[in-house]
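Removed from the display is one protein chain of the complex; every other protein chain stays in position.
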Amino acid sequence: MADLTPADPGPRHILRGPAGGAALGGLIVPDQPCRAAEAGPRAALWLGPDEWLLLGFAAVETPFAVVDVGHRSLGFRLAGPRAAELLAGGVPLDLSPAAFPVGTCTRTIFEKAEIVLWRRAEAAWHIEVARSFAPYLCDMIAAIAAANGIGGQER
Amino acid sequence: MTAFRLPSGGRIDRGRTLRFRFDGRSYTGYPGDTLASALLANGVHLMGRSFKYHRPRGPVSAGAEEPNALVAVGAGARHTPNLRATQVELYDGLSATSQNRWPSLAFDAGAAGGLLAPLLGAGFYYKTFMAPGGAWHRLYEPAIRRAAGLGTVPGGPDPDTYTQRYAHCDVLVVGAGPAGLAAALAASANGARVFLVDEQAECGGGLLAEPEALIEGKAAAAWLAEALAALAARPGVTILPRTTAFGCFAQNFVGLAERLTDHLAAPLPGLARERLWKLRAGRVVLATGAIERPLVFAANDRPGIMLAGAARGYLARWAVKPGTRAVLAVADDSGYAAARDLARAGVAIAAIAELRPHVACETFGLPVRPATAVVGSIGRLRVAAADLRPIGGDSVGGGGVERVPCDLLLMAGGWTPSLHLFSQARGKPVFDAARAMYLPGEHRPGEAPDGLASAGACRGVFGLAACLEDGYAAGEARGGPATGRRFAVSGDLPPAGGFEGLVPGSPARKAFVDFQNDVQAADITQAVREGFRSIEHVKRYTTTGMATDQGKTSNINALAIAAGALGRPMPAVGLTTFRMPYTPVTFGSFAGHARGELFEPVRRTPMHAWAQARGAVFEDVGQWQRAHHFPAPGEAAADAVARECRAVRQRAGLFDASTLGKIEVVGPDAAAFLDRLYTNSWARLAPGRCRYGLMLNEAGFVMDDGVVGRLAADRFHVTTTSSGAAAVLHHMEDYLQTEFSDLRCWLTSVTEQWAVIAVQGPRARAIVAPLVEGVDLAAFAHMSVAECRVAGFPARLFRVSFTGELGFEINVPAGHGQAVWEAVWAQGKAHGLEPYGTEAMHVLRAEKGYIVVGQDTDGTVTPDDLGLSWAIGKAKPDFVGRRSLTRPDMLAEGRMQLVGLLTDAASAPLEEGAQITAAPPRTGMAAIGHVTSAYRSATLGRPIALALLADGRARIGQTVHIPMPGGSLAATVAGPVFHDPEGARLDG
Partner (left out) sequence: MLLIRCPVCAMDRPELEFRHAGQAHVARPADPGAVDDAAWAAYLYLRDNPKGVVAERWRHVHGCGRFFNALRHTVSDRILATYPAGASRPEVAP
């Protein structure tokens, strides 16, 4: 009903500067707040007006500031019909499709961990969390799932 | 069939019999019962002893307002005290006990405390039990605390699981009575997200106890079932029974406590017992109803005396006759609905004492005595008779008292709108003088949040039709046309009338106002006599309306009695503030999953597993777990630290510095930005070089430090203290976004990108060299940085030292940290490499006089105080904190300066934080400083300490004194660098 699995550990970069609207690796860096742009294996997630998380770029050719953060965080995929309910156990945002439509991404918190949350499909989410907070996040999600009777697909 | 259960009716499931125990005795009940209804069905009214006087008490209500019937359920760690028996749902095997009695409920030794009653009146703890001095704490308080009070705390950690959830909706409706149901129907008509919550197991509120009423031609129960089915069918609607809206906070943020398993005999293991909802609503409709008021007369607290509406509820919902022969004390029309229902159920109505001179509503041919008060009762563990006395006009009449035998005495004193949540949301109640009730005021801007409306009885609207219509109008969307929806209702008897204060002709003694806190009318008049004027002061002095009860049944009567004693109108006396929670919420719900391992995130470095396998002892440093020392089997901590220090000084040590904060500063103006944020100059730092950076706040005090490496003209790798990482990034972003927004540079936290492996000691170069590709280590000077490969992985190699020895810090991507660490370890074995922990790191840096920000500094320390003036770029016109360094008090004499302290070589290390005095300490002497760091130095063979000392540098060579637990120690003031002051060892 909701499954948490590690996402592909591809390259990650932080892009900073006035890069909104720029073409980069086959996609347009999103200028609109809290939106993600995807092109094949690559994605650019708006984190702030001069800050994007780039996923899947082997190298980034741009005049703006780029920092390799490939090992800074870990990515997880959370999917299933009760995924949003599970996330509501720790995320204070309104995650209804109207308030948080597919393609929305944002930094936020999950209980005491900061995360980047990206809705990739109605019932599929990508979560980025700083490496040292990953065990906390996974254990917390497991605890919330158990307490609310939200099992994985196998169960 | 139990003695007082009616043969049919009620909302119970008679197909199944439940067994339960109360105080060890076995009883039976049905699914749908509460503990209170099941006990009443068995003829048990005595359910508790009162808080102060140990008076026998039974349930006065049938709901959340119950002040008397507080019981404990469960045993051991699952023992839950102070539950209202009126809300405890029955399940098979339930075991409950009464509270505050010994040895038994029927024979309570503490009731002798009733003999002490004259000593335990209002404010007794301020006045009695005072002498002899100190006896209060030693003798009286412990004894009184044992005698008074509620239940006992459970015996172990809570074994249950609690969960929490955020939720968002368009409209939250609190209370699923007629007004709330209608509001939810209206609000959800167009697909809006609606939450309907009710504290009871069953939705319906007052509709559950309306056997006669018809709504739109249907019995109330049938209409209720249809309404709930219609709501449940709407996809946007969430209905939560057993859910208490306990707190209403800013901007319609409402706390909901949902009880998930307490009503189940065998809950599924692992599922949460309770769920705390943190709900944000666009609009809130409060349909919280009204609470019936008791009448205040002498001995109005015996078992068998209850609210008229509660008796109606027991009849209609649980088919329980609460007695066989009833007297009713009535001041409100709704009392006659109770009398009618009781009479139809076969309860004899002995008398209806009507306080008012005339009754306007139908009285169903019952024996009504107008202008008559109940002024007392008799009985021991159950009421046996009521004392009736005629009243004439406004004054006490001359008629004598008539004693009417009964086993049930009902009070219909009128209804108090439930304003708790409205008040918590900062709504301002206003007094309706005509009806003597506080009602929700207008929601003026600044006084109550937008989108908070009250509907039905909680705003003084009574009667089924009016409540349904009021609720429907409140639920309709804002901005749209009001439909003016009407509801056809017949057969209900709306409340009208009411009385507040002490019943005329009754003594004030033992006339209870607040049952839970055992406050009598006499206590309130006494408080006024003693000079208390504000109701807030009367409340605290008498304890009326305090604690978990929050004045649900008592506050209006208390207010009226206080107003009467003061000779002022009720609104002039004021209304006490309602505090959250509405009813008690478990600590478990508030804690949620934040217990044990999940209380705080535990952050571990990439090399944690290696240290763990090696037997490291860890310490918590903020959220991080860091290896403190690596003891050999059987080795004491101090010995391990000394061994680790010697290894670093003589051969080499390996240290996990991954928790260091790291920020990558990138952009054409990166150097200019660092020039403004650090005291040092960065413009002429060549790429490939590092510098120790000192960061001040604008007030000129040291806030952080760390090594900064320049990777390229436009790229710096900044390190911060482990604990300061987030604050430094915040500070930098602040200046970059606001004051220095002209600069083109950007910041990225890379703390977790890089694992940091420090290799320190004279053999460090020999250990690291074979692993490094792309840097000539022979030419790699102290304070250099290079991007290269180490052990085959991309790396940023720093040559830096926090020990005073030749040292390298290898930064590798975190995922490769363990592999590189193991490669260095393998390489170092032949050189005598040993891992060292944070304690050895601290000793080594203190031997060199290197400060730790936050330990040797405290937010009042300048660079000069630390002897770090050399780190200030004198030629820079400005940097954050510079202007403050020339304020007069920053240049004054007597500032605390960092020095070393040397005690006798054989003495124990000083205590960090210990005060310093100029002469051997004695009472009245002022301290001239304090110890900031203190260790035993294995290298020097003596204890060393760093201290902040007034005019410290001028005192070098002098003797100071440090008071310690075993007597004071003398110390010689020294410079802060104890080891290798020339820095000769940095090159190995």
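Chains here go by letter, A and B, matching the order in which they are written, and residues are numbered from 1 within each.
Note that a contact is a pair of C-beta atoms (placed from the backbone, for glycine too) under 8 Å apart; a residue touches a chain by one contact, two chains touch by 3 or more.
Since the model is a prediction, treat every value here as computed from it, not as a measurement.
Checked against the full complex, the candidates B:251, B:534 or B:612 give a single residue touching the omitted chain, namely B:251. Screening B:882, B:936 or B:953 for touch with the missing chain picks out B:882. One of A:3, A:38, A:114 or A:139 touches the chain omitted from the figure, and that residue is A:114. Per the touch definition above, the residue from B:530, B:734 or B:773 contacting the chain not shown is B:734. When the omitted chain is restored, the residue from B:426, B:537, B:744 or B:782 that touches it is B:426.
Residues 249-251, 253, 278, 280, 426, 445-447, 449, 698-699, 730, 733-734, 737-739, 741, 877-878, 882-884, 887-888 are the ones on subunit B that touch the missing chain.
Listed for subunit A, the residues touching the missing chain in the whole complex are 33-34, 47-49, 51, 92-93, 106-109, 114.
As a convention for this text, only the chains that are shown with their structure count from here on.
Here the CA centre of subunit A is 31 Å from the CA centre of subunit B.
Within the complex formed with subunit B, the subunit A residues making contact are 9, 14, 16-17, 50-51, 65-73, 85, 88-94, 96, 99, 111-113, 130-133, 135-136, 139-140, 143-144, 146-149. The touching residues of subunit B, counted against subunit A in their complex, run 161-168, 193, 268, 270-272, 275, 278, 280, 593-594, 597-598, 600-606, 624, 664, 666-667, 744-754, 813-816.
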